[in-house]
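Heads up, one of the protein chains got dropped from this complex, but the rest are sitting where they should.
What follows is chain A.
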């Protein structure tokens, strides 16, 4: 079990004539992931979802808050001890082209972490070879074909599978997949998603899925949770199906409304929400962060800050003073 409590992170941009500028990326985010669970972060670019993923993978520092892995608070550990915990959380990022060393064969790529693993567990060379083949088989690749090859000889989809196999070498507890399918061809995307789903079932690996594509989040884990993040804050959180079918925060509704409708197959939702203006990063952060773009804002939204929580009317939590269910998602067209 992995939890985060009140995680904040502010990036400081140095230089420029105006001096340093502070960009808050995360403003006190709580997170929790059961073993074998699935959590998806959705939001626009710059909302902090990637930063949160990197923090949870131990690749980024955070200003305040606490991350706990299996009950052990990370702040209580030395750097070395922390590292061995974070090794159990592996990041798969969106570009499989740059994630693999072009000068190494897939065999060499898998060998490095397997050597480490063999040392830790006192296993032999032959175990490493067996394990490499086993892992490639697990991600749906033919070891005989893939092992002697270099990354450039593989397609994007195969490369992403190799990246996933490499992540599995250390027997991770959680995979953080950051837009892991956005650079893969459309007809191959579902295969990668199905693989991640399959790894959850077969190995009990939890998957943290970071995306702007809500439908893929639904595919990864119907039983999972969805976090809708806006400017470093979680604005709606709950079971995937209830957030998608019954969203109450206007930002969630805007995101769902923006998903293209497959006319001919689907009918658009009757109450689609369009935000009023683009993000102005220089705006003062008072009241609800979404208020300037919210078509339903009131004076209260400008003055007070809503807090994420339950109000009893929905399964999921939200941070909105005026939650209201709206039908924004497209529904299947009735076949004539």
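Following the convention adopted for this analysis, contacts are C-beta pairs under 8 Å (C-beta built on N, C-alpha and C of every residue); 3 or more make two chains touch, one makes a residue touch a chain; residues count from 1.
The criterion applied here is as follows: contacts and distances are computed from a predicted model.
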Of the listed "Germination protein", "ABC transporter ATP-binding protein", "Branched-chain amino acid transport system permease protein" or "Cytochrome oxidase subunit III", the name UniProt assigns to the chain that isn't shown is "ABC transporter ATP-binding protein"
Out of A:155, A:286 or A:325, the sole contact with the unshown chain comes from A:155
Which listed residue (A:90, A:109, A:169 or A:254) would be found touching the missing chain in the intact complex? A:254
Specify the residue from the set A:71, A:264 or A:312 that touches the hidden chain. A:264
Which residues does chain A use to touch the chain missing from this display? 44-45, 155-158, 185-191, 193-194, 212-216, 218-219, 222, 244-245, 254-265, 274-275, 278, 329-333
